[in-house]
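Note that one protein chain of the assembly has been removed; the remaining protein chains are unaltered in position.
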Amino acid sequence: MMVHLSIMPIGNDSHLSEAVAKAVKVIHDSGLDYRLTPMGTLILGDWQEVMPVIKKCHDTVRTEHERVITQIKIDDAKDGETSFDRKVRSVEQKAGIEFKK
Amino acid sequence: MMVHLSIMPIGNDSHLSEAVAKAVKVIHDSGLDYRLTPMGTLILGDWQEVMPVIKKCHDTVRTEHERVITQIKIDDAKDGETSFDRKVRSVEQKAGIEFKK
Amino acid sequence: MMVHLSIMPIGNDSHLSEAVAKAVKVIHDSGLDYRLTPMGTLILGDWQEVMPVIKKCHDTVRTEHERVITQIKIDDAKDGETSFDRKVRSVEQKAGIEFKK
Partner (left out) sequence: MMVHLSIMPIGNDSHLSEAVAKAVKVIHDSGLDYRLTPMGTLILGDWQEVMPVIKKCHDTVRTEHERVITQIKIDDAKDGETSFDRKVRSVEQKAGIEFKK
(Lines give C-alpha, C1' and ligand atoms only; values in the text may rest on other atoms or scores of the structure.)
Protein backbone atom coordinates (compact mmCIF):
# COMPACT_ATOMS: atom_id res chain seq x y z
CA MET A 1 0.00 0.00 0.00
CA MET A 2 1.00 3.63 -0.50
CA VAL A 3 0.73 5.90 2.52
CA HIS A 4 0.75 9.70 2.77
CA LEU A 5 1.92 10.91 6.17
CA SER A 6 1.70 14.39 7.64
CA ILE A 7 2.73 15.20 11.21
CA MET A 8 2.02 18.62 12.66
CA PRO A 9 3.07 19.76 16.11
CA ILE A 10 0.73 22.39 17.59
CA GLY A 11 1.63 24.98 20.15
CA ASN A 12 5.11 26.09 19.18
CA ASP A 13 6.45 28.42 16.57
CA SER A 14 5.19 28.24 13.03
CA HIS A 15 8.35 26.74 11.54
CA LEU A 16 7.60 23.07 11.59
CA SER A 17 10.49 21.77 9.55
CA GLU A 18 12.63 20.71 12.53
CA ALA A 19 9.95 18.48 13.98
CA VAL A 20 9.19 17.13 10.54
CA ALA A 21 12.90 16.48 9.94
CA LYS A 22 13.09 14.23 12.99
CA ALA A 23 10.15 12.22 11.76
CA VAL A 24 11.66 11.95 8.30
CA LYS A 25 14.92 10.72 9.82
CA VAL A 26 12.96 7.88 11.45
CA ILE A 27 11.45 6.93 8.09
CA HIS A 28 14.83 7.17 6.36
CA ASP A 29 16.42 4.88 8.95
CA SER A 30 13.58 2.34 8.62
CA GLY A 31 14.78 1.29 5.19
CA LEU A 32 11.27 1.62 3.73
CA ASP A 33 10.85 3.17 0.28
CA TYR A 34 9.73 6.76 0.80
CA ARG A 35 9.43 10.09 -0.96
CA LEU A 36 9.36 13.59 0.54
CA THR A 37 6.86 16.02 -0.93
CA PRO A 38 6.28 19.65 0.07
CA MET A 39 3.20 18.79 2.12
CA GLY A 40 3.86 15.28 3.39
CA THR A 41 5.88 12.10 3.09
CA LEU A 42 4.92 9.08 1.00
CA ILE A 43 5.82 5.58 2.17
CA LEU A 44 5.45 2.21 0.42
CA GLY A 45 4.94 -1.01 2.38
CA ASP A 46 2.51 -3.31 4.15
CA TRP A 47 0.50 -2.24 7.19
CA GLN A 48 2.83 -4.20 9.51
CA GLU A 49 5.90 -2.54 8.03
CA VAL A 50 4.59 1.01 7.77
CA MET A 51 2.50 1.51 10.91
CA PRO A 52 5.22 0.86 13.52
CA VAL A 53 7.43 3.38 11.68
CA ILE A 54 4.62 5.95 11.69
CA LYS A 55 4.05 5.34 15.40
CA LYS A 56 7.76 5.97 16.03
CA CYS A 57 7.56 9.21 14.00
CA HIS A 58 4.50 10.35 15.92
CA ASP A 59 6.04 9.51 19.31
CA THR A 60 9.27 11.30 18.39
CA VAL A 61 7.41 14.54 17.65
CA ARG A 62 4.98 14.05 20.54
CA THR A 63 7.82 13.80 23.08
CA GLU A 64 8.84 17.37 22.30
CA HIS A 65 5.44 18.98 21.80
CA GLU A 66 2.30 19.26 23.90
CA ARG A 67 0.08 18.36 21.02
CA VAL A 68 0.52 16.63 17.69
CA ILE A 69 -1.87 16.17 14.77
CA THR A 70 -0.87 13.16 12.65
CA GLN A 71 -2.66 12.42 9.40
CA ILE A 72 -2.36 9.12 7.58
CA LYS A 73 -3.91 8.43 4.19
CA ILE A 74 -3.67 4.83 3.01
CA ASP A 75 -4.24 3.81 -0.60
CA ASP A 76 -4.48 0.02 -0.62
CA ALA A 77 -5.21 -1.66 -3.95
CA LYS A 78 -5.16 -5.29 -5.04
CA ASP A 79 -2.74 -4.39 -7.82
CA GLY A 80 -0.87 -2.24 -5.34
CA GLU A 81 1.55 0.44 -6.48
CA THR A 82 5.19 -0.46 -6.10
CA SER A 83 6.50 2.76 -7.63
CA PHE A 84 5.96 6.44 -6.86
CA ASP A 85 6.88 7.54 -10.37
CA ARG A 86 4.60 5.19 -12.29
CA LYS A 87 1.51 6.69 -10.70
CA VAL A 88 2.55 10.23 -11.66
CA ARG A 89 3.54 9.22 -15.21
CA SER A 90 0.24 7.45 -15.78
CA VAL A 91 -1.63 10.69 -15.04
CA GLU A 92 0.79 12.80 -17.10
CA GLN A 93 0.38 10.57 -20.14
CA LYS A 94 -3.41 10.60 -19.92
CA ALA A 95 -3.44 14.38 -19.46
CA GLY A 96 -1.11 14.74 -22.44
CA ILE A 97 1.27 16.94 -20.51
CA GLU A 98 4.86 16.77 -19.44
CA PHE A 99 5.84 16.92 -15.82
CA LYS A 100 6.82 20.43 -14.71
CA LYS A 101 10.04 20.18 -12.73
CA MET B 1 -5.93 10.52 21.74
CA MET B 2 -8.95 11.31 19.56
CA VAL B 3 -8.99 9.74 16.12
CA HIS B 4 -11.13 10.55 13.06
CA LEU B 5 -11.48 7.58 10.73
CA SER B 6 -12.80 7.51 7.18
CA ILE B 7 -12.79 4.37 5.04
CA MET B 8 -13.73 4.58 1.38
CA PRO B 9 -13.95 1.61 -0.97
CA ILE B 10 -13.23 2.54 -4.59
CA GLY B 11 -14.47 0.73 -7.66
CA ASN B 12 -17.99 -0.29 -6.79
CA ASP B 13 -21.25 1.55 -6.69
CA SER B 14 -21.47 4.96 -5.13
CA HIS B 15 -23.47 3.92 -2.05
CA LEU B 16 -20.76 3.37 0.47
CA SER B 17 -22.86 2.92 3.57
CA GLU B 18 -22.80 -0.88 3.56
CA ALA B 19 -19.03 -1.06 3.55
CA VAL B 20 -18.90 1.68 6.16
CA ALA B 21 -21.47 -0.18 8.28
CA LYS B 22 -19.23 -3.25 8.46
CA ALA B 23 -16.33 -1.13 9.63
CA VAL B 24 -18.52 0.59 12.21
CA LYS B 25 -19.67 -2.80 13.50
CA VAL B 26 -16.01 -3.69 14.13
CA ILE B 27 -15.53 -0.48 16.12
CA HIS B 28 -18.77 -1.02 18.03
CA ASP B 29 -17.71 -4.54 18.99
CA SER B 30 -14.27 -3.34 20.12
CA GLY B 31 -15.74 -1.67 23.19
CA LEU B 32 -13.87 1.58 22.48
CA ASP B 33 -15.65 4.88 22.96
CA TYR B 34 -16.71 6.09 19.52
CA ARG B 35 -19.04 8.52 17.78
CA LEU B 36 -20.49 8.33 14.27
CA THR B 37 -20.56 11.56 12.29
CA PRO B 38 -21.89 12.11 8.76
CA MET B 39 -18.38 12.09 7.25
CA GLY B 40 -16.40 9.77 9.51
CA THR B 41 -16.17 7.99 12.83
CA LEU B 42 -14.46 9.35 15.94
CA ILE B 43 -12.68 6.99 18.35
CA LEU B 44 -11.08 7.63 21.73
CA GLY B 45 -8.15 5.56 23.00
CA ASP B 46 -4.42 4.97 22.97
CA TRP B 47 -2.48 4.08 19.83
CA GLN B 48 -2.25 0.43 20.92
CA GLU B 49 -5.99 0.24 21.50
CA VAL B 50 -7.18 2.15 18.45
CA MET B 51 -4.81 1.07 15.66
CA PRO B 52 -5.53 -2.69 15.74
CA VAL B 53 -9.25 -1.88 15.54
CA ILE B 54 -8.67 0.43 12.56
CA LYS B 55 -6.59 -2.28 10.85
CA LYS B 56 -9.46 -4.73 11.34
CA CYS B 57 -11.91 -2.19 9.86
CA HIS B 58 -9.62 -1.59 6.89
CA ASP B 59 -9.08 -5.31 6.28
CA THR B 60 -12.82 -6.00 6.52
CA VAL B 61 -13.59 -3.49 3.77
CA ARG B 62 -10.49 -4.42 1.74
CA THR B 63 -11.55 -8.09 1.58
CA GLU B 64 -14.63 -7.13 -0.40
CA HIS B 65 -13.24 -4.35 -2.56
CA GLU B 66 -10.35 -4.07 -5.00
CA ARG B 67 -9.21 -0.80 -3.55
CA VAL B 68 -9.71 1.04 -0.29
CA ILE B 69 -8.70 4.55 0.78
CA THR B 70 -8.46 4.80 4.57
CA GLN B 71 -7.84 8.14 6.25
CA ILE B 72 -6.80 8.48 9.86
CA LYS B 73 -6.46 11.82 11.65
CA ILE B 74 -4.97 11.62 15.13
CA ASP B 75 -5.22 14.46 17.63
CA ASP B 76 -2.87 13.58 20.47
CA ALA B 77 -2.53 16.13 23.29
CA LYS B 78 -0.86 15.95 26.70
CA ASP B 79 -4.15 16.96 28.31
CA GLY B 80 -5.89 14.57 25.97
CA GLU B 81 -9.63 14.74 25.38
CA THR B 82 -11.65 12.10 27.14
CA SER B 83 -15.00 13.40 25.96
CA PHE B 84 -16.46 14.10 22.52
CA ASP B 85 -18.98 16.57 23.85
CA ARG B 86 -16.63 18.75 25.86
CA LYS B 87 -14.66 19.71 22.77
CA VAL B 88 -17.80 20.81 20.94
CA ARG B 89 -19.21 22.68 23.94
CA SER B 90 -15.97 24.58 24.45
CA VAL B 91 -16.19 25.95 20.90
CA GLU B 92 -19.91 26.71 21.22
CA GLN B 93 -19.38 28.68 24.40
CA LYS B 94 -16.54 30.72 22.94
CA ALA B 95 -18.54 31.38 19.78
CA GLY B 96 -21.50 32.45 21.91
CA ILE B 97 -23.87 30.21 20.00
CA GLU B 98 -26.05 27.28 20.83
CA PHE B 99 -25.63 23.96 19.14
CA LYS B 100 -27.98 23.51 16.18
CA LYS B 101 -29.55 20.09 16.44
CA MET C 1 -22.84 18.98 -1.28
CA MET C 2 -21.69 18.17 2.24
CA VAL C 3 -18.43 19.78 3.35
CA HIS C 4 -16.16 18.97 6.29
CA LEU C 5 -14.09 21.96 7.38
CA SER C 6 -11.11 22.04 9.72
CA ILE C 7 -9.11 25.21 10.39
CA MET C 8 -5.90 25.02 12.40
CA PRO C 9 -3.78 28.01 13.35
CA ILE C 10 -0.09 27.13 13.75
CA GLY C 11 2.43 28.93 15.89
CA ASN C 12 0.52 29.87 18.98
CA ASP C 13 -0.53 27.99 22.04
CA SER C 14 -2.05 24.57 21.74
CA HIS C 15 -5.60 25.57 22.72
CA LEU C 16 -7.21 26.14 19.38
CA SER C 17 -10.79 26.53 20.45
CA GLU C 18 -10.80 30.34 20.42
CA ALA C 19 -9.65 30.57 16.83
CA VAL C 20 -12.06 27.81 15.89
CA ALA C 21 -14.89 29.61 17.73
CA LYS C 22 -14.43 32.70 15.56
CA ALA C 23 -14.62 30.62 12.42
CA VAL C 24 -17.73 28.83 13.70
CA LYS C 25 -19.36 32.20 14.43
CA VAL C 26 -18.86 33.13 10.77
CA ILE C 27 -20.55 29.90 9.68
CA HIS C 28 -23.38 30.39 12.19
CA ASP C 29 -24.02 33.93 10.92
CA SER C 30 -24.04 32.74 7.28
CA GLY C 31 -27.39 31.02 7.74
CA LEU C 32 -26.10 27.82 6.14
CA ASP C 33 -27.05 24.47 7.67
CA TYR C 34 -24.08 23.26 9.72
CA ARG C 35 -23.09 20.82 12.45
CA LEU C 36 -20.18 21.03 14.89
CA THR C 37 -18.27 17.82 15.52
CA PRO C 38 -15.30 17.30 17.84
CA MET C 39 -12.81 17.39 14.96
CA GLY C 40 -14.39 19.71 12.42
CA THR C 41 -17.51 21.47 11.20
CA LEU C 42 -19.93 20.10 8.61
CA ILE C 43 -21.72 22.46 6.21
CA LEU C 44 -24.46 21.80 3.65
CA GLY C 45 -24.79 23.90 0.50
CA ASP C 46 -23.65 24.54 -3.05
CA TRP C 47 -20.09 25.48 -3.91
CA GLN C 48 -21.10 29.13 -4.44
CA GLU C 49 -22.79 29.27 -1.05
CA VAL C 50 -20.21 27.38 0.99
CA MET C 51 -16.86 28.51 -0.40
CA PRO C 52 -17.20 32.26 0.29
CA VAL C 53 -18.13 31.40 3.90
CA ILE C 54 -15.08 29.13 4.22
CA LYS C 55 -12.87 31.88 2.78
CA LYS C 56 -14.23 34.29 5.39
CA CYS C 57 -13.52 31.73 8.15
CA HIS C 58 -9.99 31.18 6.88
CA ASP C 59 -9.29 34.93 6.59
CA THR C 60 -10.67 35.56 10.08
CA VAL C 61 -8.24 33.06 11.62
CA ARG C 62 -5.38 34.06 9.29
CA THR C 63 -5.62 37.71 10.39
CA GLU C 64 -4.65 36.74 13.92
CA HIS C 65 -2.12 33.99 13.21
CA GLU C 66 1.08 33.78 11.19
CA ARG C 67 0.09 30.53 9.63
CA VAL C 68 -3.15 28.63 9.09
CA ILE C 69 -3.80 25.13 7.78
CA THR C 70 -7.34 24.85 6.39
CA GLN C 71 -8.70 21.49 5.27
CA ILE C 72 -11.83 21.14 3.17
CA LYS C 73 -13.38 17.79 2.26
CA ILE C 74 -16.25 17.97 -0.21
CA ASP C 75 -18.68 15.09 -0.76
CA ASP C 76 -20.69 15.98 -3.86
CA ALA C 77 -23.22 13.42 -5.05
CA LYS C 78 -25.96 13.58 -7.67
CA ASP C 79 -28.48 12.50 -5.06
CA GLY C 80 -26.84 14.92 -2.66
CA GLU C 81 -27.40 14.66 1.07
CA THR C 82 -29.72 17.25 2.49
CA SER C 83 -29.59 15.93 6.03
CA PHE C 84 -26.74 15.24 8.46
CA ASP C 85 -28.75 12.73 10.44
CA ARG C 86 -29.91 10.56 7.55
CA LYS C 87 -26.36 9.67 6.61
CA VAL C 88 -25.54 8.55 10.14
CA ARG C 89 -28.80 6.62 10.55
CA SER C 90 -28.28 4.77 7.28
CA VAL C 91 -24.95 3.43 8.57
CA GLU C 92 -26.38 2.62 12.01
CA GLN C 93 -29.21 0.62 10.51
CA LYS C 94 -26.91 -1.36 8.23
CA ALA C 95 -24.51 -2.00 11.10
CA GLY C 96 -27.41 -3.11 13.26
CA ILE C 97 -26.35 -0.87 16.12
CA GLU C 98 -27.84 2.01 17.99
CA PHE C 99 -26.16 5.35 18.11
CA LYS C 100 -24.07 5.86 21.23
CA LYS C 101 -24.82 9.30 22.65
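Order of writing sets the chain letters: A, B and C. Residues in each chain are counted from 1.
Methods note: a residue touches a chain if its C-beta (ideal position, glycine included) is under 8 Å from a C-beta of that chain, and two chains touch if they have at least 3 such contacts.
Quantities reported herein were computed from a predicted structural model and do not represent experimental measurements.
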Sole touch to the unshown chain from B:11, B:31, B:52 or B:80: residue B:11
Interface residues of subunit B (partner: the chain not displayed)
8, 10-14, 16, 65-67, 69
Residues on subunit C that touch the omitted chain in the whole complex?
10, 47, 51, 55, 58, 62, 66-79
The missing chain sits against subunit A at residues 2, 4, 14, 17-18, 20-22, 24-25, 28, 33-40, 42, 73, 75, 77, 81, 84-85, 87-88, 90-97, 99-100
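In this section, only the chains that are shown with their structure count from here on.
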Computed distance of Cα centres, subunit C from subunit B, in Å:
16
Can you list every residue of subunit C that touches 2 or more other chains, as numbers and ranges?
14
